[in-house]
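Below: the structure, in structure tokens.
Just one protein chain is left out here, and the rest sit where they should.
Coming up: chain A.
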Amino acid sequence: MANAQPSRTQTKLEPWRDPNEKPYVRIEKVTKKFGDFTAVDDVSLSIYRGEFFSLLGGSGSGKTTLLRMLAGFERPTEGKIFIDGVDMSNVPPYERPVNMMFQSYALFPHMTVEANIAFGLHQDKVPAAEIKERVADALNLVQLGQFGKRKPHQLSGGQRQRVALARALVKRPKLLLLDEPLGALDKKLREQTQFELVNIQEKVGITFVVVTHDQEEAMTMSSRIAVMNRGYIAQIGTPTEIYEYPNSRMTAEFIGSVNMFHGRILESEPDHSLIRSDEANCDLYVSHPGHLAPGTECWVAVRPEKVTISKEPPPTGDGRNQANGVVKEIAYLGDVSIYEILLDTGKRVRVTAPMVTRRTEMPITWEDRVYLTWRPFAGSVLTN
């Protein structure tokens, strides 16, 4: 998963780091209530021009409601939304410079593919010749040049998805909203389409906001991700930041899998933190800036792939970031194996190790005692 991620963030500018850059979409203290239920809770968010921004969260996290407020189908109970500097509070959906690709695609069943794509252009009174040209361009962009005369029910799911994308793109909106754009496709097609969507976005240069519940999808495509949970934003950052430096247990556990060691701060210094963990039965050394008072309760998150597993005890050192236990479960996935190790403290730790050797030569098996180590940068200190 992590290795499939294209290096977008390195090659692209990162406008959100530039204090002089003006945000393109500004969501200011937006709250949305349905009766007693708060779907979106005091969300503030800035999205910059040309971004591929993902709203990631489980069901009921408020991500779709936030997207629908950008489209204008829902009105914020409190707060304001600005697109390109214009307050959208009183702008109805049909006057917003925004287009949406619906999860169900919402293609008009009584119109041909061409008529579907031309629909939005007709509303804008674009001259007929230009409509024809732009529809043809849009069809070529999504590689559906031959299918213009078909009706939606004569297309496959993947083709319908492309028509929906073409229909939303053809108006060249300032902002394209995509609600679970790949949700209805099967796994293989989804993986192909992820990269295609990124390529199309780079080609047309439109700002994309994508709602998804699939963390892999968000990691693959996004310039930045906002992780949402129960209506609020848990963390905003690039895929790397979210994965490597989660700011909360919620984010750490939602993205990928993670081992959480409960403990208390011993030392908190500008260059490191030292945590005493009874669960790991060792001291944990984390080489990130610490800012917590000694004695504070905390958790150290360590990703399974950052832990080294070995049958040999590590050379004696300070005993930090070291644990040992018995192998209880092994899952062989081909490229990697997942081990579950039961520590003497009763804590279960998950470790993934790449299969460099053939399985037949695999030295570690069930009930072996193994030694786990990880480097100081592997952990993150979390408090909530």
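What we mean here is this: contacts are C-beta pairs under 8 Å (C-beta built on N, C-alpha and C of every residue); 3 or more make two chains touch, one makes a residue touch a chain; residues count from 1.
Following the convention adopted for this analysis, contacts and distances are computed from a predicted model.
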Open item on the list: Just to verify: the chain that's not displayed, which of "Putrescine ABC transporter permease PotH", "PadR family transcriptional regulator", "STAS domain-containing protein" or "Cell shape-determining protein MreC" does UniProt list as its protein name?
Closed with: "Putrescine ABC transporter permease PotH"
Task: Residue in contact with the excluded chain [from A:61, A:99 or A:251] - done: A:99
- [ ] Among A:123, A:143 or A:287, single out the residue that touches the unshown chain.
- [x] A:123
Task: Touch with the omitted chain, as defined above, among A:17, A:153 or A:187 - done: A:153
Open item on the list: To test your reading of the contact rule: which positions on chain A touch the chain that is missing from view?
Closed with: 71-73, 92-95, 98-100, 102, 104, 106-110, 119-120, 123-124, 153, 167-168, 171
